[in-house]
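Before I ask anything, let me first share the structure, which is written out below as structure tokens.
Below is a slice of the complex: some chains, not all, each in place.
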Amino acid sequence: GMGGGGRTVDAPPEIIDTFQELSGVLDELHDRRERIIKLSRDITICSKRMIFLLHRIAGINRSKILAEARDKQKEIIRLFDQVAAELKGNDFYRHHRSIGPGCEEFIEAASFLVYVERGELATKDELQKLLVNEEGKQILEIADEDYILGLADLTGELMRYCINSVVRGEHQVAEDICHFLRTMKNEYEIIDYPPAKKKMSTMRSSLWKVENACYAYKVRGAERPSQYFVDELQRGESY
Amino acid sequence: MADLIFFESIQRSLETETELRENIRTAVRDLERTCRTVAAILSQVHSATTDSDVGQQVNAALDRFANIRADIQNVAKLVPHEQYYRYNGMFTFTLQQAIFLAAYIVYLQTEKLLTVPQVEEMLGVEVSLRGTSPTFHIGIEDYLHGLVSITSELSRLAVNCVTHGDYSRPLRISKFVGDLYSGFQLLNLKNDALRKRFDSIKYDVKKIEEVVYDISVRGLAGNQTAEKR
């Protein structure tokens, strides 16, 4: 055909060479992005399992569950270590959309562990200190955005934890969560970061569920007998 | 023209497929109706004032269960070998409903959890937790959905028992649902629908706890036998 058919051959070497280089670079970048996405998925899955594990806490299994959760956390940190090489310097924010979901989920899980252990909010520094590899080197820095968004999701888990606590009869834990969530939500409202604002309505509804759980306890609990009496009563049952 | 050159055989197989789906849909609708009838019978348990009333309703429901089994067979026969998961979206919800009904009946009869052999016997369908069976079967998620459903039914029953002056059943329900809850806690739920429903068990557990509190604080648990049976 005219021009077209043989054009690839005609094209001056500077163009062909340039584009051959560009082609290699592009493929390299795409492959890297794909690897990061896959590891981010693994981190997300592992974090979700850690959260679920923590919800299994009930009475005497506490220390066992906490130990298991810390193991899971180490597993997540190892996954971060695998991906870290791809996220050096500039590359962290470059691939932030790919790794972000994993980071958020990790922050949710790790801060949930902190709350369960100590009843406190995990600071960003504290979580960052977790992210060191076996040689004690910092794997990566936690972005403010990820920290803030991960904590927003934490409130949902705290709500579940609160309901579990009411069910287990640990009313002090429920009240503590209510107080904690109310303070946290209050401060969170002042944060001026649009994606965080989007999470506010879920956070408000978590608080509302927690307040209702505490209310329910108060209303019924007012008529509640001593623990002793209840235990006695149960013992009387045939099973 | 109007002759299919490219897609003739595909179009034929798609038409067969469409027809098959319509047949399945009809069969599922029948199953659905039967399930609703059994559910209507069982919902009278909430108004039953004595244990023998409860027994009667359960027996009536059990009689009708043969129809559920037959209707499930009709669905099962339609589903082609090794293509169970191609069609299961069409009946999974109804199947879970049938499993719930079986679990509820078994509970009312024995106050125990529906076991895998029991569900196989009552529904006439193999349970294949890993979903490896090439034919119609009950998978793990169907079984779990069926179990989740009984907690809310039992929390309602606990409330109504008190109204009818039966103070001991709620205590037994409380133990049973609590145990079931412990079981569910062992699961790593990914599936959003199941996790969401699992969250609702907590509320049921809490509700039943409150009924137990009310009974115990008023010392009602003891009186009953004397008063009523």
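Lettered A and B in written order, each chain numbered from 1.
Please note the rule applied: a contact is a pair of C-beta atoms (placed from the backbone, for glycine too) under 8 Å apart; a residue touches a chain by one contact, two chains touch by 3 or more.
This is a predicted model, so every value here is computed, not measured.
The viewer shows one copy per protein chain type. What formula describes the complete set of copies?
When all chains of the structure file are included, the formula becomes A x2, B x6.
In this section, only the chains that are shown with their structure count from here on.
What is the distance, in whole Å, between the centres of chain A and chain B, each centre taken as the mean of its C-alpha atoms?
Roughly 34 Å separates the two chain centres.
Which bits of chain A are touching chain B when the two form their complex?
Listed in rising order, the residues are 45, 48-49, 52-53, 55-56, 58, 160, 163-164, 166-167, 169, 213, 216, 220-221, 223-225, 229-230, 233-234, 236-237, 239.
Give every residue of chain B touching chain A within the complex, in rising order.
Going by the criterion above, the answer is residues 168, 171-172, 175, 181-182, 185-190, 199, 202-203, 205-206, 209-210, 212-214, 216-217, 221-222.
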